[in-house]
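One protein chain omitted, others in place.
Up next, subunit A:
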Amino acid sequence: MIENSFNRRDFLKVLGWGGATVALSGCGNTSVEDGREYVTSYVETADYIIPSIGTYFNSTCAQCDAGCGIMGRVREGRVLKLEGNPDSPINSGKMCGLGQAGVQAHYNPDRVREPLLRNGDKGEAITWEKALQLVSEKVASANPGSVAFLTGGVSGHVKVLLKNYLDAIGSDQHYVYEAVAPSVVRAANKKAYGVEMPRLRLDRAKVVVSFGADFLGTWVSPVHFSRQYAKFRKGVNGERGVLVQVESKMTITGANADRWLAIRPGTEGILALGLVNALSAAGLTVPAEVAAAVKDYTLDRVSNDTGVSVEHIGKLTALLKDRSPSLVIAGGAAEGYAHGSQNAAAVALLNQVLGNVGKTVEAPASMPFPQMAPITGNRSSLQALNDSIAQDGVKVLFNCGANPIYSAPASMNMKESLKKVPFKVAFAHYMDETAMEADLVLPLNSSMEGWGTVVPEYFAEGAQLNIQQPLMEKLHPGTLGMGDVLLALLKQRRPAEYSGYEDYYAYLKNAMVAIKGALGGENEDDDVFWDSVLSQGVVKLTSSSNALVSSASAAGLQLPPPAVEDGTYPLRLIPAVTPNMRDGRHANEPWLQESPDPLTTIVWDSWVEMHPKTAAKLGVVEGDIVEVASKNGAIKGQVYVYSGIHPDVISVPLGYGHEAMGRYSKGVGANAFKILDPVFDQQTGELAMYETRVKVTKAGKRVIVVKDEGPAGGNQSGRRIALRMASGKVNLAEEV
């Protein structure tokens, strides 16, 4: 909301007059600069470098943890545009919008450019020598066990160096935090199948029932799943796959589904067990123990609890029974409750009963080098750090790739908690909320300037190792790679082992060449092998995989009845993970703010999404500023009315409302993380993201919602482009 009397109409007037003036005076060659512009040539160059023609170099996208292979177009020494690497099995040459915005992370004007040391409220620029000296002094003076690292998900050689550094100083405090991660589903999968994340074969399924897994937008490896989804839609033998999405708030995957079922929040598990019972009644062979455990989940009860009609449950049952193999996926909407583990277990049980294990749920490839395999983050790890700080167990804290002050729930009070740590070092790309609190800020290279290896969390085929290589020279001489810093610190601790490496590149090359036999280069010359690795960008590893547990068991499944309505806080808040913003770490890349949210088409702000019925009950219309208050805080936002959401629920996107970070993110929208209730999944201790109860009150003003779809919104202004049909009139049998 820009307060300025110079409004749009005035601006257009000036623009009009200005345009006329230009037209009158005639267009001269106003940008010709004969003899004034410099034209700089290379000093030395390779034959394949031709000015004005792009050269592509393979690397790995660092925007999320999916690990897609990318090719950067480089011209005159500058990276201009990213494309997908066709040789990477994960993304097969495709990319998503978040990945495209990677160049804006690199060229971002708000990047930290030199090491900063806290002096009161300000950061004072210092040299790297001084910074590293200071770090080693602080580490040396602290008790070895009280040095801790807080990171986002890490893998590859940086993970190895980090582990070695912690070993060298004698600390075991490495905490890995991710604000938005399928931690509960991972734990439930581990129990049900024996692995955290099985390989899902959408391409082989004839029916996919997704309980809130936004696999086309934000879940685990969206670009890979989108490719599989395309194959699934083409179908085996021309039989087009059917997607049914069950969730309380529509995601981009829900918008693509043949059938979107709005379910009462938290009752996903009940529906899954109801389906098991209905399938058993319809003649599917179900183990006696399971059948007995689900026999109470009758059609009427399930329909009553979940709000999904008996008719729809019947159709879904028939669909699952007729078309095999199918695939059932539990995602964010199923796991976000206090009984999230139970929901996810119920969904896994449905998969097992349907006989999908081994057909569409496969064992993932295992990483032959476990020391490089990714560590996935979760909230319990941050809690463990918090507890350690409370017991005075952390004297020096290194933070890299995690922004807990922004994204941890208010109840954890991370800002106050971190104040108790005497020396905090932040490896930072931006001065984000957590870096602002640090005593020493060390600026990192962008992913387009540094070397590295990345092992993706989710292997599309076999195990693979991705290469990250510089696509151009460093923009700012004062930045360093995480690997270089760790190597410098290790040189002080273990000079015998590490002093031989001039920099991280030398270390990386040496480490890769040392295992070239396992990387498929046993007969190659070292340099030939290394060059081929760099040119491919992806190394495919030979790997094995273990069989999955496929026996169905309902032991320990205890689903609570649907939650009762809270009188004071009648609505449930769903913090939406949107394809643009995710957990907010890229909010300072203006393309992501500017590209419309795929469902609401809103730009440059957050919103409060609600069902028309809910809006009518509250007496609000689109654009009304409302206050969303939970027991833990309140935020304000503009109302967006949308029928793709359950009437008991409102939704606010995550990732907005930064208090620091940069010019494109600071103060844009509101931070929904901060009002989440501290309710945790009973089994894993993860934050139950969907358990927050809120009340919504009108806060006075009304604004024009800045969005792409025009004032009529989904009504299409009577143009009848995509025809709508009342939900009751759609015949799912015809769709099949």
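The rule we apply is simple: a contact is a pair of C-beta atoms (placed from the backbone, for glycine too) under 8 Å apart; a residue touches a chain by one contact, two chains touch by 3 or more; residues count from 1.
Here is the rule we use: contacts and distances are computed from a predicted model.
Participant: Match the chain absent from this complex view to the correct UniProt protein name in "Molybdopterin oxidoreductase subunit, predicted chaperone protein HtpG", "Transmembrane protein", "Phenol hydroxylase P4 protein" or "Putative membrane protein".
Facilitator: Options "Molybdopterin oxidoreductase subunit, predicted chaperone protein HtpG", "Transmembrane protein", "Phenol hydroxylase P4 protein" or "Putative membrane protein" considered; the missing chain's recorded name is "Molybdopterin oxidoreductase subunit, predicted chaperone protein HtpG".
Participant: For the chain left out of this view, which of A:50, A:282 or A:390 touches it?
Facilitator: A:50
Participant: Looking at the full complex, which residue from A:37, A:473 or A:502 touches the chain that isn't shown here?
Facilitator: Residue touching the absent chain, from the options given: A:37.
Participant: If the missing chain were put back, which residues of subunit A would it touch?
Facilitator: Within subunit A, the residues touching the omitted chain are 5-6, 10, 13-14, 17-18, 21-22, 25-26, 28-45, 50-53.
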